[in-house]
Structure formats: structure tokens, C-alpha cells
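Just dropping this structure here.
For this view, one protein chain was removed and the others were kept in their places.
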Amino acid sequence: MELVHVVIGLALVEYLYFLMRCGAARGRLDVAAPTTVGNPEFERYFRVQYNTIEQLVIFIPGMLLFGAYVSPAVAAGLGVVFIVGRFLYGRGYVIDPSKRGPGFLLTLLANGVLLLGGIGGALFAWL
Amino acid sequence: MELVHVVIGLALVEYLYFLMRCGAARGRLDVAAPTTVGNPEFERYFRVQYNTIEQLVIFIPGMLLFGAYVSPAVAAGLGVVFIVGRFLYGRGYVIDPSKRGPGFLLTLLANGVLLLGGIGGALFAWL
Partner (left out) sequence: MELVHVVIGLALVEYLYFLMRCGAARGRLDVAAPTTVGNPEFERYFRVQYNTIEQLVIFIPGMLLFGAYVSPAVAAGLGVVFIVGRFLYGRGYVIDPSKRGPGFLLTLLANGVLLLGGIGGALFAWL
């Protein structure tokens, strides 16, 4: 499972980058806390970070279940798909929110396979 | 712990359903990204998803700690209470936000027992 843990860690480094980019945008665009809405450019950085949280909630348990019950190597590969998908999502979104589709679908696909495969594997091990 | 993992996975499938329902509402109600506020109907679907994230942050570690240190069978049972509570919450909220109370309390109750029981069990194992 070491490789699965490394890939989870790298996805969190990518998330940390989105988090710090959003914090930097808050300073640069002069959006004073606690405000989060009203400045469309800031909102893009903010939504990239929060959409990534939305997906990590599935990704981390999905990686651990799929890695433990199905295959750690396949889990790591799907984790790389997730990281690449998030990169495309984060880059597309800040250019134009309508460009967020392909990256979003890639992460959703990786997450769907990880979660459903992980549940299937755990169910099979339990029965 | 296989059963605990299955129940965590099922709670995440329910969350994935809230996520996709919120995405569908964004399209149907014509709420263009990155906007998240201003359309009360969209906001209900959005808040159901985000309130579920708020609770999953406690639920997943709580299930793992309670399952490992107290009882995997009781953890799985509390996990089912959580899933049912979330279902009632998600259904009540979109009809009328004032109807979200019972489902919310059910999830908070399950989470409180899982978290405090899990900490107690870990503390007992450590001492």
C-alpha cells in the first residue's frame, strides 16, 4: 500500500497548491475575509479549491478501499488519472469556467471506479 | 472491518448522489459556474451536498476508530443510522429547509457516538 499512500499524498500536494493559489488570489484581488462571493475572478480560484474538496472526500477512502481489496497498482494508476484530471480542471476553470468539463469528468470517472470497485471488493471479502 | 468499509462506501455513494443531484440542478436552473448563491432552489441542493461534507469529515474517521477499538458491528449499525438520517435530511431540505431537523439530528447523533466512542476506545487501548 506504500504506493497508494504516496499517490494520495501527491493528490493532497496538488490540493495544497489550489489552497495557496486561492489564498494568494484573496490578497491580490483584495477580497477581505470572511467574504467569498462577489468577485468573479476570486470565485473561480475558490471554487477550484472547494470542488477539489468535494472530490477528495470520495477519492481518499476510494483509494484505500480499492487498494486494499482490489489492486494497489490499479488504485495508484487511477490516482494518477485523478491528479491529471484535477490539474486540467484547475487550469481550465480559471481561464473560463466552461472549460472545466473534461478535467471534471476525468476525476469523476476515476472516483467512480475507485469507490464502486472498492465497495465491491470489500463486499466480496466480507461474504 | 470489511463491513465497516462497505458501510463507509455506501455513505459515499449517497454523497455522490447528492453531488450529482446538485450538478444537475446547476444545469436545470441555469446557475452558471462559479456562482453558488442567489438562486434559493439551487442553494438547497448545494447545501445538502455541503452539509453532508461537513458531517462526513467526522463520520469516516469516527467509523474507523469506533470499528477498530470498540465494535465493528456496532459501528456498521451506527453507519446505517447515519445513511438513513442523511436520506431524510436530503429529502426534507429540498422540500422545505425547515424540514431538515430530524435527519440532521440523526446524523449528528450517530457521529457523536462514533467519534466519542472511538476516542474513548483508542484512549483505553493506549493507556
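By letter and in written order, the chains are A and B; residue numbering begins at 1 in each of them.
The working rule: a contact is a pair of C-beta atoms (placed from the backbone, for glycine too) under 8 Å apart; a residue touches a chain by one contact, two chains touch by 3 or more.
Quantities reported herein were computed from a predicted structural model and do not represent experimental measurements.
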From the listed residues B:65, B:78 or B:110, report the one that touches the chain absent from this view. B:65
Of B:1, B:53 or B:74, the one touching the omitted chain in the full complex: B:53
For chain A, which positions touch the chain that isn't shown here? 2-3, 5-6, 8-10, 12-13, 15-16, 19, 32-37, 49, 53, 56, 60
Given the full complex, what residues of chain B touch the hidden partner chain? 37, 40, 43-44, 46-47, 53-54, 57-58, 61-62, 65, 68-69, 93, 97-98, 100, 111-112, 115-116, 118-119, 122-123, 125-126
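Assume only the chains that are shown with their structure count from here on.
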Give me the superposition rotation angle from chain A to chain B, based on Cα atoms, as a multiple of 5 degrees. 120
What whole-Å value do you get for the distance between chain A and chain B if each is reduced to the mean of its CA atoms? 19
